[in-house]
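Heads up, one of the protein chains got dropped from this complex, but the rest are sitting where they should.
As written, the chain order gives the labels A and B, with residue 1 at the start of each chain.
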Amino acid sequence: MKSLKTINKLLQGSLKGDPGYRIKGVNSLDSAMEDEIAIAAKDLPDTKNIKAGALVVKEGSNINHKNLIYVKDPYIALSELIGYFFPDKRFCEGIMDNVYISPDAVIGKNVSIGNFSYIGNGVLVGDNCEIHAGVVLYDNVNVGEGTKIYSNVVIREEVVVGRNSIIQPGAVIGSDGFGFARDNEGRPVKIPQKGNVKIGENCEIGANVCIDRSTLETTIIKDNVKIDNLVQIGHNVKVGKSTSISAQSGISGSTEVGDNVIMAGQVGLADHIRVGNNVIVAAKAGITGNVKDKSIVAGIPHQDLMSWKKSHVILRNIEKYIDKIKILEKKVDKMEGK
Amino acid sequence: MKSLKTINKLLQGSLKGDPGYRIKGVNSLDSAMEDEIAIAAKDLPDTKNIKAGALVVKEGSNINHKNLIYVKDPYIALSELIGYFFPDKRFCEGIMDNVYISPDAVIGKNVSIGNFSYIGNGVLVGDNCEIHAGVVLYDNVNVGEGTKIYSNVVIREEVVVGRNSIIQPGAVIGSDGFGFARDNEGRPVKIPQKGNVKIGENCEIGANVCIDRSTLETTIIKDNVKIDNLVQIGHNVKVGKSTSISAQSGISGSTEVGDNVIMAGQVGLADHIRVGNNVIVAAKAGITGNVKDKSIVAGIPHQDLMSWKKSHVILRNIEKYIDKIKILEKKVDKMEGK
Partner (left out) sequence: MKSLKTINKLLQGSLKGDPGYRIKGVNSLDSAMEDEIAIAAKDLPDTKNIKAGALVVKEGSNINHKNLIYVKDPYIALSELIGYFFPDKRFCEGIMDNVYISPDAVIGKNVSIGNFSYIGNGVLVGDNCEIHAGVVLYDNVNVGEGTKIYSNVVIREEVVVGRNSIIQPGAVIGSDGFGFARDNEGRPVKIPQKGNVKIGENCEIGANVCIDRSTLETTIIKDNVKIDNLVQIGHNVKVGKSTSISAQSGISGSTEVGDNVIMAGQVGLADHIRVGNNVIVAAKAGITGNVKDKSIVAGIPHQDLMSWKKSHVILRNIEKYIDKIKILEKKVDKMEGK
């Protein structure tokens, strides 16, 4: 149990209420009980059903409650509260029994490695990393300090992962890019893929994501990029800093995505294009050409979001307009004396 | 070899033909030979090329054949016939040599566990379960009786899987939800994901599916839900009973899907919406808002299937209507004396 005073200090907030009130944990607004704290990110029409003992709200918020902590950003506060009440546990202490580590690999201090993981030749694993069970690090993989790799992840040869990144289960980093020539008879001929992948610091790679290695150069995921589950990143792609890519989206080969881009789910980007900085891409959009900085786009092929919405409203009413055309035709025919 | 009498009894059908006829197995209608049985779910224009020794048909069917078994539902019969002629074999007898089981885990009776599987602290595995090779069950996972988990599946901490469910290879259950705050400089900041996932009884989870854990609460997959390969289920989603989700579909965070919903392939659902009971969603649809019970929807954004079809027929002929407009313009201009 923690006092609201302690929690307020943690959040660097401003407390209105009882500093001695005791809080057991953090929960969602709907589920939090008397001994729990919750965030209320937006103004609430009605607080009757809220049982939480304290609420964290945005500065200037109009919410009434016996115990309020005002903060700049309730979501940042939520991140801090969950980290505080649910501290991360390591997968295991040190290196478990049944792990293969090449004699040629270098493992840092305070590293955890779970059973049935495979660490190849020349691999470097930084201090404080966690490598869970059934992970395969091929030769010469380089994992930065503090990075956490969940079970059954595969990282192919020569791939570099920066510090404090997280790779969810089943992700594959450094699989061969999809590159083929065609022989005389039209059969595809593999172009060997011998480049690599570099992932920055503080990145998150979702479950069962695939990031392909470049043919000869480097597929690059910059710092603070967050990639959701089942995303496909083609060979030689560059993804800029702090960009966020939602589930099941795909980026085709050699395409560049700028910084701070937000891609919703099931988006597709064509190959060899450039999406600028601070672009927002609506769900299921198909981007077929370059996109300027700060654009908001939707549709297949993509267009400005507002234009796309207008077109779709019209399309939904298109029958009405077709009827108008038919009526006009009749009237004009009549006037023409037909 | 089994007699048709025996098979008819199994299917609780009505036999017309030779009860002593001997059947070796079940096969598809195209491939079944003289000593095999097949189902003919629909009336057939022509039975000349059918070589099957016996056919299972729907009650009231008009198909002619020397050996017919009439049943209420030929597909249910197919399920029974395949189960009968191809009984499931267990992956292995008992627990193989090279398995890690935490001393703190509780393993039921008659459980099979394949090599290189990892069973964490506090895990409960019910009686008669099969856990194949390379499976990772993180701490405190709870697997109900008779559930089968194929190879290289990863189930993260605190996840609950009900009885008699099947999880196909490579699926990841309980990966972190995709939740981020933004710091002062716009960089994404991870909101730790400390809820869990509960999967009901008689569920099927496809290969390489990802189901994210909730931030603080529970992502729920109810009984009899069937999920095809490569589907993404976001954090805090609820999926109702007997719902079926086809391959590569995705459900965004906090969305609720009702009972008996049928989602075709590559469908996407926005976050925080509610799809009612008995809804049918056409392939590739993008659902952007709530959907009422019993609706049939298609398109991006979704609309009623019939409206969507009409709009698309018009769109395909749109050039014709544009021409009509141009002709009208000319005629009207002429009348106006221009």
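Please note the rule applied: a contact is a pair of C-beta atoms (placed from the backbone, for glycine too) under 8 Å apart; a residue touches a chain by one contact, two chains touch by 3 or more.
Since this is a predicted model, take the numbers as computed values, not measurements.
Student: Hey, which of A:S3, A:N277 or A:Q303 is the one touching the hidden chain?
Tutor: The missing chain is touched by A:Q303.
Student: Which one, A:G144, A:G162, A:G200 or A:G234, makes contact with the chain that was left out?
Tutor: A:G234
Student: Which one touches the absent chain: B:A40, B:I107 or B:A133?
Tutor: In the complete complex, the chain left out is touched by residue B:A133.
Student: Of the residues B:D18, B:D35, B:D73 or B:E145, which one touches the chain left out of the display?
Tutor: From the options B:D18, B:D35, B:D73 or B:E145, the contact with the absent chain belongs to B:D73.
Student: Spell out, residue by residue, where the missing chain touches chain A.
Tutor: Against the missing chain, chain A presents residues 98, 100, 116, 118, 134, 136, 138-139, 152, 154, 156, 170, 172, 175-176, 178, 180-183, 186-192, 194, 208, 210, 212, 215-217, 230, 232, 234, 248, 250, 252, 266, 268, 270, 286, 288, 300-301, 303, 307, 310-311, 314-315, 321, 324-325, 328, 331-332, 335.
Student: Take the complete complex as the reference. Which residues in chain B touch the chain that isn't displayed?
Tutor: So the residues of chain B touching the missing chain come out as 26-28, 30-31, 73, 75-76, 78-79, 82-83, 86, 88-89, 96-98, 114-116, 132-134, 150-152, 166, 168-170, 202, 204, 206-208, 224, 226, 228-230, 241-242, 244, 246-248, 260, 265-266, 283-284, 300, 312, 315-316, 318-319, 322, 325, 328-329, 332, 335-336.
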